[in-house]
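Shown next, in structure tokens, is the structure this report addresses.
A single protein chain has been removed from this complex, and every other one stays in its place.
In this document, chain identifiers A and B correspond to the written order of the chains, with residue numbering beginning at 1 in each.
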Amino acid sequence: MISKEEITRIANLAMVELTETEKSEYSVQISSLLDYFRQMQELDLAGVEPTNHALVADNVLRKDEAAASPGQSAVIAGAPDTDGKSYCVPAIIETEE
Amino acid sequence: MKFEAVIGLEVHVQLNTNTKIFCSCSTRYSGNEPNTSVCEICSGQPGVLPVLNEEVLKRAVKTGLALNCAIAKRTKFDRKNYFYPDLPKGYQVSQFDMPICEKGYIAVIDAAAAGAKQEKKIGITRIHMEEDAGKNVHGADGKNSFVDYNRAGVPLLEIVSEPDLRSAAEAKEYLEKLKTILKYIDVSDCNMEDGSLRCDANVSVRPGGETKLGTKVEIKNMNSFRGVQKAIEYEIERQSKVCESGSRIIQETRLYDEARGVTLSMRKKEEAFDYRYFPEPDLPPYDVAAKDIEAIRAALPELPDAKFARYTGEMQLSEYDASLISNNPSLAAFFDECAKNYTNYKAITNWLLGDISKKMNELAISDIFAAKIRPAHLLDMLKLIDDQTISGKIAKTVIDEIFNTGEKVEKIIERLGLVQITDNSFILKVIGEVLTENPKSVSDFISGKEAAVGFLVGQIMKKTKGKANPGIVNQTLKGELAKLKNA
Partner (left out) sequence: MSEKFLKYSSVKEMPLHYKPAHEIRRMIDSGEISPPEISAHIIGRAKKNAGLNAFLALIEPEGTGGNSDGGAAAGESKKFWAGVPVALKDNIAVKGVKTTAGSKILENHIPIYDATVVKKLREAGALIVGKTNMDEFAMGSSTENSAFGPSKNPWDITRVPGGSSGGSAVAVASGTAYMALGSDTGGSIRQPAALCGVCGMKPTYGSVSRYGLIAFASSLDQIGPFTRDALDMAAALDAICGHDPKDSTSSDRPAASLFEAVKNGSGVKGLKIGIVEEHFGEGVDSGVCERVRAAAAEFEKMGATIVSVKLPHAKYAIPVYYLIATAEASSNLARFDGVKYGFRAPEFKNLKEMYMKTRDQGFGAEVKRRIILGTYALSSGYYDAYYKTAQKARTRIKEDYQAAFGQADLILSPVTPATAFKFGEKTADPLAMYMSDIFTISANLASIPAISIPCGLSGGMPVGLQLSANYFQEKLLLQAAHEFQKHTDHHLYFAAVE
């Protein structure tokens, strides 16, 4: 059973605000889903390689040749808030590198 | 109680490729307006996909080989998930459990070893490839921050050392050695000042003799090699005091405050963040073929340690000279070129480390190949000194001219009329004039004042505009003065 506290912790990691009702709802729904999913544990998967990549060819590489960039105004065009040059966000409080 | 410091360094270097790691935007955006070297891929627009720059993989392998690492047969990328405005996709593409290089080392001088200099290997745990984040700039009003993705996607190598360092000085030496090696193989500019090299330190202390590791503290925000040293020194002191007082070290991240010379606890108490690493599904695994590794290895230049050994060994340079030259890739290249055609290696280093370096400092040039002087210049000059066409003193003037004009040495000497005077009878004549014009100095010398000789030599040089061969002057003057003394 996934507790509401767990759901809250996960929601914080995923940066999604949930109402108390949603947390209760998800707690129930996700618990029941995971209960159902637990049957997967009955498989003996010792030594099986995980499928980390779908059907892919290895070693896909690109030449180190510069291409023109779309330009400042095109790139930030759809942003909710800018100063005309950069994306604008609420102040970041912690000091960063 | 004597505490032993245990230090590990995590270094990030920006690779000097033309384009970013996963898109074709230029990495040379320095000084440009924000978001001008940005495309839909490196700004994390919906629907975009990454494609690895082949030069990033090559440079990662090259770096691993230069740092004595084992190169992974198979390597892959993973996503490191967290939210921050400078991280456009909400995850960083990095490498988690299959890094490109592992288990290498850098040799430094063991600071703790008493007596003769001993080498010590500082282990390198791993090297991996990842993408850089953008830059956040604080707004003036403190209410907003401004995000620029020019730097987002620039390729980084993260180089993690084993906790083998035992002092702040050793840590600085490790950084300097790492920088030298990386400059030799030309994969990065390695400047802390412009952000192409960044360093975080993990510092812990333990009672002398203890083998268990103490609680480690991460130190960030150091902006120079000197800063790294000072920050670590302070932290070791701080942790020792804490332990001595019986308290426990809190595992945390601290920021170095350069102005105050202290480390400060970050305001937020952080538990280990859950990055939810998982294999990057948009990029395939990479196999580095043994023959490709060998090709890169074969193309590696001679590295500083090997150069130092050769200089002090077969070339018999002093350790001091050898160290200065081998730590500077362009100086070493210059030296090596000269040494191909001239076997008085000491003479080469004297000039390189003496007047040439002085001139470079004057002109604020750090890379000798950015100046006009070339190995051919020095070789010509040395030959002309050897056959006495010019004196050592005149050569200094020649060097100045070379830096100014880059002209051939012969042309400079001709143009400035610097050919040395070696005509004995001419010199004799000038000496005769000087002795006649300076009777007081002569009598001073006769009455025992050796210093008068210097004055007379000066006068002779003045009369010959510095061109008289000093050796001949000294010898001839000595002879004339002796005659006068005995007269």
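Following the convention adopted for this analysis, a contact is a pair of C-beta atoms (placed from the backbone, for glycine too) under 8 Å apart; a residue touches a chain by one contact, two chains touch by 3 or more.
None of these values were measured; they are calculated from a predicted model.
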item: Interface partners of the hidden chain - shown chains only, full complex considered; value: A, B
item: Contact footprint on chain B, counting only the chain that is left out; value: 40, 43-52, 79, 81, 83, 85, 88-91, 145, 147, 274, 276, 278, 281-284
item: Hidden partner chain, residues of chain A it touches; value: 2, 6-7, 10-11, 13-18, 22, 26, 29-30, 32-34, 36-41, 43, 45, 48-57, 60, 62, 70, 74-81, 87, 89-93
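Everything below uses one rule, namely that only the chains that are shown with their structure count from here on.
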item: Chain B to chain A touching residues, read off their complex; value: 17-19, 24-26, 33-40, 43, 51-55, 57, 76, 83-86, 136-139, 142-149, 198, 220-221, 255, 266-268, 274, 276, 279, 281, 283-287
item: Touching residues (chain side chain A, partner chain B) in the complex; value: 13, 15, 52-54, 56-67, 69-72, 75-76, 83, 85-97
